[in-house]
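For this view, one protein chain was removed and the others were kept in their places.
Right after this comes chain A.
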Amino acid sequence: MAKAVLKRENIKLNVPLSTMEEGIRYTGGILVDNGYVDAGYVDKMLEREGMASTFMGNSLAIPHGTEDAKANVLETGISVVTVPEGIDFGSGNIAKILIGIAGKNNEHLEILSNIAIVCSEEENIDKILNATSEDEIMDLFSEVS
């Protein structure tokens, strides 16, 4: 595998974002900039959001592309963006942690499952939002469940 699914450069802390579209474009932009997806993927992420919200609960949203957007994925990768002020993700859901996903095969599932287990605990959400360095996030998500 050429590239780590999650690396420090994929994590951005305390980003001032205010709208859902901005948040998705920013989260997807990280994946584009780091060469995980081509630019078309971001539009597919917005399209997917239009179909059904990727808001998962616990202040977490996981924007990703549609099923047919898998062609736009070059490498499997995820990006992490924290927005302590929160973004309205529709229906009054406020997302503070955005995790952008580009999955090619199922290589991202292990880390995603760690993220799920970590984020299902409210206290961990606070830890993530209060994190001061990317490494803290890396540590949290790479902990074996």
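As a convention for this text, a residue touches a chain if its C-beta (ideal position, glycine included) is under 8 Å from a C-beta of that chain, and two chains touch if they have at least 3 such contacts; residues count from 1.
By definition in this document, contacts and distances are computed from a predicted model.
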"Molybdopterin synthase subunit MoaD", "ABC transmembrane type-1 domain-containing protein", "PTS system mannitol-specific EIICB component" or "CidA/LrgA family protein" - which is the UniProt name of the missing chain: "PTS system mannitol-specific EIICB component"
Residue among A:80, A:112 or A:131 touching the omitted chain: A:112
Touch with the omitted chain, as defined above, among A:10, A:27 or A:54: A:54
Hidden partner chain, touching residue among A:7, A:25 or A:70: A:70
Where the unshown chain meets chain A, residue by residue: 48, 51-54, 56-58, 60, 62, 64-67, 69-70, 101, 103, 105-117, 119-120, 145
